[in-house]
Each structure stands twice: as C-alpha cells, then as structure tokens.
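Missing here is one protein chain; the remaining ones are kept as they sit in the complex.
What follows is chain A.
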Amino acid sequence: MTTVVRHRLFWPLAMLVSLLVGNLFFTPDFFAVEVRDGHFYGALFDILRQGAPLLLVALGMTLVIATGGIDLSVGAVVAISGALACQQISGLGDQGAVGGVLFAVALALLLCAGLGLWNGFLVGVVGIQPIIATLILMIAGRGVAQLITDGQIINVNSPPYKAIATGFLLAVPVPIIIAAALVAIVAVVTRRTAFGMLLESVGGNAGASRLAGIRSRRLIIIAYVACAVCAGVAGLMVSSTVSSADGNNAGLLIELDAILAVVIGGTSLLGGRFSIAGTVIGAILIKTLDTTVYTIGIPPEVTLLFKAVVVVILCLVQAPAFRARFTRRQPAEVARA
C-alpha cells in the first residue's frame, strides 16, 4: 500500500480519478460510451479529443523542461502552424485534394521544426536563458502568423483537413489516435534509446554532464525542435476544428496550461527527471477540469477563479512538504506520549 502511495504518479492520478468521480455525481451518465454510426461518443471521448492539442504541446514541453529550459513560444507556433496550413489549402484549386492537404500539413510542420531550431540555437548555441530566448518567438511568432494570414482569418472548406480534428479511424476520434501515436513515439525514442537519460543528465547537472563527455548542445536543440513540431501538430488540430486559421487567438495562453500539465505530472521545472505518463495525466486532468466547469454549471464569471482554486489545491496535495505537515508531527507526538 505505501509503495502505491509513494509512486510519483499516485497523487496526480488520484486527483484525476476524484475529478472524474466528482463529475459522475453531477452527470450520472458521465462515463457512458455511446456507439453512433459506428463511432464512439461520450464525455470521456470528448475530454480526450478536445484535450489532444494541449496534450501534444505538453508532451513537447516535457522534453524542454527536462533540459532545465522552458518554451514560451508554443502558443505562437500553434498559430503559425494552423495559419500556414490554411493559407496553403485556401490556395488549392481543389481543397478536397488529399495530396494538396498533405503537402500543406508537411510544409507547416517543416516551418515549425525550423522555429524549434531557432529556439534551440538561441538556447543551446548562443546561450540565452530559455525564458528570454523563447519569449522572442512568443511575441514575434504572432506577427509571423499575422503575416501569413495577411491579418485576416482564413477560412477553408477542406474535408481532408477537417478530418484531422473531427474524423474517426476505427471508430476512434482521429485526434486521440494522433496524440496517442506521438506519445508512443516520444516514449519510445526517449526510453528505448539513451536520449531520455542524457536529457535528464543535462537537465540535472549541466556541468557534470559536460565533463562526462555529453554534447548537450545537440540534445537541447533536438528537444526544442521536438517541442515545436508537437506544437505544430496541435496547431493543425486547433485550426482543423474550426476550419479556419486565426493568427491572433489560436493557441493563446496554451503554453501556461502545458507548463502546468508538465508540473502536475511530476516533472520539476528545474530540469532532470521527467515523466511522460505524468504529463499525459496532467494534460487530461486540466481538460477534465475545463469540462467539469461546464458540467457542474459554474457561472462564467467565476470560472477562472474556480480553476485557480482547484489548481492550488492540486499543487498543495502533490507537494511532499505540504503533506508532511499533516503526517510528520504525529509519530513524534506518539513517541513522546
């Protein structure tokens, strides 16, 4: 029992489960899964589907945070990715052409990889502090997105593109499949190669890692590129959901939710040990919280406050130092009695 409680993912998981059960209280059919037209529907699937972009951004953010860095530019990258894809698709003669859409998607992701390279260059080669280095793209990136869309909201009418966010594959919503696939890829690459361990080493002690012969520069650049590509995929989902690209508002403040998801998942902002499973739980938890706000009918004007309170409670429950306040005193007093 104690080993279960001590597991680093116990508290995030416990919070997630209690949130879900809490929802059941307000919405008795919360866990119901319905099969309609051969597709799965239900509140749980909605959470996962709507949470996929956040999950992807948080996934990439985990790698960057493991190096001891942070990437504030992911929201802007989300916007740029959607903007470029929609701009390309809107220029197609036939917006329903799968080949054209794939090309647009590939181009958008390539640009995102380039943006990640830029961040990685500033942090890993030039040596600018990550928060400042990525702040540059956080601000400038919105401008880039505006440039691509010419300051307008670009609407597209492309069934293949629309499928990224709303389609189904084998009865499962496509965004869930994409997110699961990327999580699996990142998990395999970090844990089946030495990438994860070396990343943790660089984030845990950069000086010692250098003296052990680790070329941290390359690892850091890869982390930022992976983060930007993940954000790019998330950007495609976001714009696909509404079949349009909004350079101003797409992915606004998603960086904060993503950082929160990573931290809830037990990865320290100081770098070092990271947990992909933790990040997945963290992202789902945040999205569940969003859903909860609707299902229990919190008035819109107190929504943000409600979320804030839950997040504070969450962080406190997770913090060993805080929990210790309630457990540590007891044995000492018993011993004296």
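Following the convention adopted for this analysis, contacts are C-beta pairs under 8 Å (C-beta built on N, C-alpha and C of every residue); 3 or more make two chains touch, one makes a residue touch a chain; residues count from 1.
In this text, contacts and distances are computed from a predicted model.
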- Message: Not counting the visible chains, the remaining one has a UniProt entry; which protein name from "Serine hydrolase", "Hydrogenase 4 membrane component (E)", "Cu2+-exporting ATPase" or "Sugar ABC transporter ATP-binding protein" does it give?
- Response: "Sugar ABC transporter ATP-binding protein"
- Contact partner of the left-out chain, one of A:149, A:201 or A:318: A:201
- Message: For the chain left out of this view, which of A:219, A:233, A:276 or A:293 touches it?
- Response: A:219
- Message: If the hidden chain were put back, which residues of chain A would touch it?
- Response: 6, 192-195, 197-198, 200-201, 203-205, 207-215, 219, 272-273, 328, 331-332, 335-336
